[in-house]
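As you look at this complex, bear in mind that one protein chain is not there, while each of the others sits in place.
Going in written order, the chains are labelled A, B and C, and every chain counts its residues from 1.
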Amino acid sequence: MVRIEDDVQNPVTTALTDVLTTVRESTTDGEVADYIPELMLADPDHFGISAAGVLGRIYHAGDCTARFTIQSVSKPFVYALALSDLGADGVGARVGVEPSGEPFNAISLDERGRPANPMINAGAIVTTSLVTGSDKDERFERIRAQLSRFAGRELELDTAVFESEKATGHRNRALAELTLAAGVLGSGVDDATEPYFKQCSLLVDTTDLALMGATLANGGVHPLTGDRVVEEWVARDTLSLMLTCGMYDRSGDWIFRVGMPAKSGVGGGIVAVTPGQFGIGVFSPRLDRAGNSSRGVAALRMLSQHFGLHLLDHPQLPASPIEGILVRDEGESIIVRLRGEVNFVAAEQIVHEAIETVRRPADGILTLDFTSVTRVDQMAARLLLATVAEARANSFEIAFDDPSGVMFAG
Amino acid sequence: MVRIEDDVQNPVTTALTDVLTTVRESTTDGEVADYIPELMLADPDHFGISAAGVLGRIYHAGDCTARFTIQSVSKPFVYALALSDLGADGVGARVGVEPSGEPFNAISLDERGRPANPMINAGAIVTTSLVTGSDKDERFERIRAQLSRFAGRELELDTAVFESEKATGHRNRALAELTLAAGVLGSGVDDATEPYFKQCSLLVDTTDLALMGATLANGGVHPLTGDRVVEEWVARDTLSLMLTCGMYDRSGDWIFRVGMPAKSGVGGGIVAVTPGQFGIGVFSPRLDRAGNSSRGVAALRMLSQHFGLHLLDHPQLPASPIEGILVRDEGESIIVRLRGEVNFVAAEQIVHEAIETVRRPADGILTLDFTSVTRVDQMAARLLLATVAEARANSFEIAFDDPSGVMFAG
Amino acid sequence: MVRIEDDVQNPVTTALTDVLTTVRESTTDGEVADYIPELMLADPDHFGISAAGVLGRIYHAGDCTARFTIQSVSKPFVYALALSDLGADGVGARVGVEPSGEPFNAISLDERGRPANPMINAGAIVTTSLVTGSDKDERFERIRAQLSRFAGRELELDTAVFESEKATGHRNRALAELTLAAGVLGSGVDDATEPYFKQCSLLVDTTDLALMGATLANGGVHPLTGDRVVEEWVARDTLSLMLTCGMYDRSGDWIFRVGMPAKSGVGGGIVAVTPGQFGIGVFSPRLDRAGNSSRGVAALRMLSQHFGLHLLDHPQLPASPIEGILVRDEGESIIVRLRGEVNFVAAEQIVHEAIETVRRPADGILTLDFTSVTRVDQMAARLLLATVAEARANSFEIAFDDPSGVMFAG
Partner (left out) sequence: MVRIEDDVQNPVTTALTDVLTTVRESTTDGEVADYIPELMLADPDHFGISAAGVLGRIYHAGDCTARFTIQSVSKPFVYALALSDLGADGVGARVGVEPSGEPFNAISLDERGRPANPMINAGAIVTTSLVTGSDKDERFERIRAQLSRFAGRELELDTAVFESEKATGHRNRALAELTLAAGVLGSGVDDATEPYFKQCSLLVDTTDLALMGATLANGGVHPLTGDRVVEEWVARDTLSLMLTCGMYDRSGDWIFRVGMPAKSGVGGGIVAVTPGQFGIGVFSPRLDRAGNSSRGVAALRMLSQHFGLHLLDHPQLPASPIEGILVRDEGESIIVRLRGEVNFVAAEQIVHEAIETVRRPADGILTLDFTSVTRVDQMAARLLLATVAEARANSFEIAFDDPSGVMFAG
């Protein structure tokens, strides 16, 4: 695998660098995590951003080779592994998907004893325990291998951090005992907590996080290796979870201000995803009160605002999907040239403005030309096909000219 | 205003009818709300669906003329009005945006005394109190007028329901008193609760809900009347809120299974939105334990699954944005025909595959032909423009042929 | 009624004065309540103690004529009135008796919708609503009359405080609405809150509080007026409640350090009771963080420690209840002189050491002489009578010489 390092002159790189420079000046608060000594060694001024597109190009700004422990950023990816191993119902029986409005270390067990969601520690420990593995070593090795596939390279353990996490992880062990008592832990306590402490201690850099996010953005397929890391439904469920629960008790505010599925860790890393487009990895070890990277949050907020990355940003109506109508053979052949992405709204336009309008005068063939069409949504395709069927029933012929086969690609 | 009633043969209508028929058979549980006598009068077998596209077409299935009280479905629309009146900061100082993981009538005040979000009753009462109005009557009249603009017709009050809500609304008055005591209520108790009880008692049908949703889907502009009901940012913030908090303590599950911003009410109505495409209104008064319409939830789940409406469904990569490359004038003029919607990923492809590849051999003019392009994203436009600027700096000319002006429409 | 004002030379007065002087120097923290302007007018240096014995003598130290609003000190006395009106089951159906471990204004409703106990505001509002009365005025007048009987003089309303409490009592009205919604409020909201705000605004001094406590200490009979204000069981239940719930979330600590049933109010007053002996009233408006009078708490703690008033202080074993044994008539008549209070342990001693030991040699009459006995407990009397019955069954005669009739007074 080759990582394409772009010229620093690249405009995307320039944009990332601008954001980084601005945020470095405007955001100076936050403290490095101090609950274990190893995390306190982090250089508080490290700050890097990487973005990886689903086509495999990667852009960087700042300290992108600095390594840090992945910490809670591992949670959605291990959740994805548990989903792959057990299916949605198997995992759903043990851990919920509801935002709890509570901090990461809350003891939020619902009436069935399930942790509220896999992003709080209690839930993450349960999802770790659900990963298939005959013992804690095999379980961790599967987790490490899977996260490595998401990153596209072999991730390594920071042994010192792991030992320290393990030595001070009383509350996490308590959460494991509680979920075991509640009947939802999938293994013994140590068989869950040790792999959990280890998964949190895997070393990554912002490129890794960007590619892990890009793999989710790409429906589960790694943009560079081409490896199908998880099924498409797993990628979607994982992004759903990141959307509602990724930023702890700031998740609602996050959707308002950033609007991208994301997950942060106390190591200072954040992964964010623009579905279908790219993954972003940010690293800055200064944390705000909620335990999220201060500069990371500021950078993603700025990126979202400047580049319109919010999931619910109003997509302006595209230009009409009908590029032109050609009448040939004295009206017996009518060609409607379509263009762009044909979603339901576009299909509606095609049906109403082209077909229904046109068919009345014409007795010949109506041809829909899809040459300039780049995609046809499922619902749009259904509408078009149903209309064609109805037209045929009325002895009205409609033909498709679709050299790229976009009509049936969905 | 004319409402376009489509032929029942329309394939969209057929699809809605299929969903309705299936759900009517498969989902028979749930009870009509009984906390006030008026709601118990609802026919439990009423069931209707309407869908309104952003271009103004409306499709129906089932009991679409049955009227019912809007109840909590009013909450996001009144929130939108408060946002318009006070701005995001003004409202945010009084009510949060975090999902609480709690039922609709929970007393969830945060450390600043703010209700967790505007979808639980406490928060909705606060947002109602924030609507500008010199007294409770003026406040309600502004709310009624605004919701009428969202619907595109004058909505009327069900006086009997209002009187009953008012007579039994002790808990809601308690929430008003608590928020007043906490310093976040924007008015006196009665000046908040009476308009609140009234807004809940407005009569709507599924067409109204579909159009209210479509107005949000359309960035705040009503699809039929063309009225800009709210600013685009208000529509986005309202959809953000519906996404995380719309379905009470089932909001997480809702995102997993349906993935559309939505809001339900105990009257049996649900509004759901596919941003940029359409709004859906469903009505069936049988409620599940969480207080959401059983059949409404089932119908929206089926619609989402069958038609790929989930916000995070992996958008398959469109066909390449480069439809073709024409070399003319012995290589001195190269025309790159683009097509479809050019988002960041597409722009990346254009830069890397067309411009960078092509410019090396060419000394002449490179023309990007946008004739078949339907939209250019903000981030894509930035990337393209920056590339052009860089090319020019390197004495390499790039021209745009953009007859529809899509390049600068964002 | 005459209040006996003791000579300042009285040693009890001296002791109270010593405590007052010591506490005034050692305890200088705490702030006057400031949630309404009227309470802020209190002189923070006012400090007084009164103690009233069940025989009607009253001792004073400090500012004992300063009047202040009774505030939450009214709660147990209104609870006692509600118990008298509705009985224990009638009140128990609407409000619990469990300490909640929460502050006074907590919203602690149990699974049946009942406030945790009548000492938190929610519970106090419910008990007020349960007092018989055709409207809010009659209800308040009954409360005022009853508290006046507890005090032994007509208590008056501080109208300014009442108006202020009413104007700012949003949270309390919220609690009333919530309990009304839960079905446990005994009246309409205003019919509960207005008498509640008024009962809190009754003016008292430390003598009043001491006599109100002494009435409870005396089983419900006022020591001076002789008025049976409440039944004995009502006095006991009221003291039980004060014991577990009287000092809000400091109630457990209170039992450890003071060990007397008590109740405090934000006006700066505290009433404390030594069952069977006396009531104490303290007033100092400086409040600690839990809302209890700082100096009042310190004074009662010192009084408890110095004078052994803790309810669970180990009562040293009294001297043997057998003062002497007289053998007369050549052993045919044996007189056992008893003394003191004969509780179960003493009765055990009498049975085992006197009767069982003595009866073997004697065939004549055994006389138990109760002349110096001051009281015989119920359980002791049962034991003695059963023993006598058994002795008679064995043809062994036991006679009682009980000039004061203490044996059958229980």
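Worth pointing out:
Basically, contacts are C-beta pairs under 8 Å (C-beta built on N, C-alpha and C of every residue); 3 or more make two chains touch, one makes a residue touch a chain.
The structure displayed is predicted, hence computed values, not measured ones.
Among the displayed chains, contact with the absent chain in the complete complex occurs for A, C. Only one residue from A:Arg94, A:Arg114 or A:Arg173 touches the chain missing from this view: A:Arg173. Looking at C:Asp227, C:Glu348 or C:Asp401, the residue that reaches the missing chain in the full complex is C:Glu348. Only one residue from C:Asp227, C:Glu323 or C:Glu397 touches the chain missing from this view: C:Glu323. Although one chain is not shown, part of chain A still touches it, namely residues 107, 170-171, 173-178, 180-181, 189. Within chain C, the residues in touch with the undisplayed chain are 9, 11-12, 14-15, 53-55, 57, 96-102, 108, 116-117, 218-220, 232, 235-237, 239-241, 243-245, 249-253, 255-256, 259, 261, 274-278, 307-321, 323, 339-341, 343-345, 348-349, 352, 371-375, 377-379, 382-383, 386-387, 390, 404, 406, 409-410.
Everything that follows uses one rule, which is that only the chains that are shown with their structure count from here on.
Chain centres here are Cα averages; for chain A and chain C they lie 65 Å apart.
Chain A and chain B have CA centres that are 22 Å apart.
With touch defined as above, chain B holds no residue shared between interfaces to two or more other chains.
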